[in-house]
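A protein chain is absent from this complex, but the other protein chains hold their places.
Residue numbering begins at 1 within each chain, and the chains themselves are lettered A and B in the order written.
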Amino acid sequence: MKTTQPSPWPARLDLAQSISGLFLALFMWVHMFFVSSIILGKDAFWIVARTFEGYFILGYAIPALVSMLVALVSSIIIIHAILALRKFPASAAQYGAFWSHMRSMRHDDTTLWLVQVITGFAMFFLASVHLYIMLSRPDLIDPYGSADRVWTGNMWPLYLTLLFVVEVHGVVGLYRLALKWGWFTYGSPKQARERLKSVKWGLTALFVILGLLALGAYIKIGMEHAREAGKLYTPSWLQEKP
Amino acid sequence: MNRTLTFNIFRHRPGDPNSKPHMARYKVEESYGMTLYMALNVIAEEQAPDLAFDFVCRAGICGSCSMIINGRPGLACRTLTKHLPDQITLMPLPTFELIADLSVNTGKWMRAMSERLETWVHTQSDPEVNRMESTMEPELAEQIYELDRCVECGCCVAACGTARMREDFVGAVGINKIARFRLDPRDQRSDADFYTVIGDDDGIFGCMTLLGCQDVCPKELPLQTQLAFIRRKMATGGGR
Partner (left out) sequence: MKLIYTDVLVIGGGLAGLRTAVGAKRRGLETLVLSLVPPKRSHSVAAQGGMQASLGNCIKGAGDNEDVHFTDTVKGSDWGCDQIVARMFAHMAPKAVRELATWGVPWSRVNRGNREVVINGKQEVLTEKDIAHGLIAARDFGGTKKWRTCYTSDGTGHTMLYTVSDRAIAESIPVHERKEAIALIHDGSRCHGAVIRDLITGELIAYLARATVVATGGYGRIYGVSTNAIINEGMGLAIALETGVARLANLEAVQFHPTAIVPAGILVTEGCRGDGGLLRDVDGYRFMPDYEPDKKELASRDVVSRRMVEHMRKGKGVPGRFGEHMWLDITILGRAHIEKNLREVKEICESFLGIDPAKDFIPVRPTQHYSMGGISTDYRGENPTLRGLFSCGESACWDMHGFNRLGGNSVAETVVAGMLVGEYVADFCYAEGGQLEISTALAEDFLKREQSKLQAMLNSKGTESSVVLRKQMEQVLTDKVGLFRNGKDLEAAVTELKSLLERSYHIGVKCQHLGANPELVLAYRIPRMLKIALGVALGALQRTESRGAHSREDYPQRNDQEWLKRTLFVWPEGATEPSIEYASLDIQKMELPPGFRGYGTDNTIHNAETDSRKAVVDSIRQAGGDRHAIQEQLMPFRHLLPECYRDHNERLPEAQP
C-alpha cells in the first residue's frame, strides 16, 4: 500500500463542484418562479422585487441587498465555472478525441456532456452580462424597469438564449448529479436512468415554458410601456385613482 | 439470408515503417449464424492472411476480442452479423496501444491498472490451508461474484469520453475492481487505503458520469451503481 498521505483536495473539489451546481440549479428554479411572478401581474412581481430589498421587514427598500445576493451567486458561479474548467478538454487534441468519440458512439449521455460544456461556456458570457446589470442597477428590478430593459433595452434576445441555455445546462446537471451520486436510482441501472431521463425532459420543458411565458409578459408590458420607458411601477394599491 | 457483407477494416502495423493507417475493404458472403469471429476468419483465410486480430475463447468469456463495431465497442466473437447492417466497419479499440490492425494491447493496460489499484485481497496472514475455511454469507459471496465477473475487455474504457481525453484515467473497470475488493471482507483495506489509490482525478473523481461504460459492458456489470457508490464512499470517508 502507498504510504504517502494522499491529498484530500480531489474529494473536496468534486463535492464543491456538485454542491455549487446543485445550489445554482435550485437557485435558478427559485429565480424562475420569482421572475415569472410577472405572469400573475405587475403587482405580484413588485412584491417579489421589494421583498428582496427588505421592504416588508424594514419598511423601506435597500437595493444593495440584491446586489449582495447577486455578488454571492456570481461568486458561486465563478467557483463552479473554475471547477468545471478542469473538466473541459484541455487541448485541441483532447477536444478532437472527444468529438470523434462522441460521433462514433452516438450515445445520449456522452453527447449531453458536450451540451453541458457548450452551454456552460455560453453562460460564461451571457450570464456575466445579466449579472453585471443586476449587480449595478438592482434598483431597476421592477415591473416596468425590467420590462423596459427587456424590450426597450433590447435585452430579450439575450434572455431568450440564456433561458434555453441555463435550463438545459441546469437540468442536465441535476440529472447527472443524481446518477453521479446514486440518488433516486433504485431499481436496475437501466430503469433508473430511463426514469431520471424522463423527469429531466419534463423539468426542462416546464421551466422553458414558464420562462417563455414570463418573457412574453415582459415584452408585452415593455411594448406597452415603451413610450414611458424609464418610469418605475407603482403598485396598484398605492396608485392614485385616475 | 445470404447477404454479401462489406467489411471496412482498419489496417496498420505501427512496427512497420512502410505501413500507413488506412481502411481496407473486404466482401464476405454471410452464412447462417455467422459471428464476427467467423467472418474475420473467412477474411483471413481467403483474402488477408496477415490481418491481425485477437480471439481466444471465441465464446464471449475471455474478453480478448473487443473492437469498435460500427462505432461502438463490443466483443466481436459474440456479435452475430445478422444484427448488423451489410456495411460493417471495424476499428481497433482506442486508448489502448495498437499492436496491429484490430489487435490492441489491453493486457498491458490492465496489468498497469491492477498494479496501480492493487487489485488483490490484502490480508495480513497466509492462508491456513489445513483448517476449515472461514464462513461467508451466501448472499455476500454472490454480490462479490457479481462484480468479479468483469473480463477486462476494455470496452468500458473505449466507450468512455473521459478515458479518451485523459490517458491516465483508470476507467470503470478499475473503479469496479475497487468496489469489488471493498465489498470483500477478506480484504482488510479501509476506505482511507482505497482513497490512496483511487481518490483523485485519474480515479473516481475523474469520472464525469458519461455512462458509456454501463451501456457497452458485455457482462452487464452494474457500473453506474458502483461508480456512484465508490464516489460517495471516497468523497465522504476516504479523503482524510
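FYI, contacts are C-beta pairs under 8 Å (C-beta built on N, C-alpha and C of every residue); 3 or more make two chains touch, one makes a residue touch a chain.
Only a predicted model underlies this, so the values are computations on that prediction, with no experimental measurement involved.
Here the chain not displayed is in touch, across the complete complex, with B. One chain of the complex is left out; on chain B, the residues touching it are 13, 15-16, 32-33, 35, 44-45, 49-52, 54-64, 78, 80, 99-100, 103, 105-108, 110-111, 114-115, 118-121, 123, 126-138, 141-142, 144-145, 148-149, 151-152, 181, 184, 186-187.
Quick note on the criterion: only the chains that are shown with their structure count from here on.
Interface residues of chain A, counted against chain B in their complex, comprise 1-2, 4, 6-15, 86-87, 89-90, 94, 97-98, 101-107, 109-110, 113, 176, 179-182, 185, 188-189, 192-193. Those residues of chain B that touch chain A in the shared complex are 68, 71-72, 94, 118, 122, 159, 161, 164-166, 189, 193, 195-197, 199-201, 203, 205, 207-212, 214-215, 222-225, 227-229, 231-232, 234-236, 238-240.
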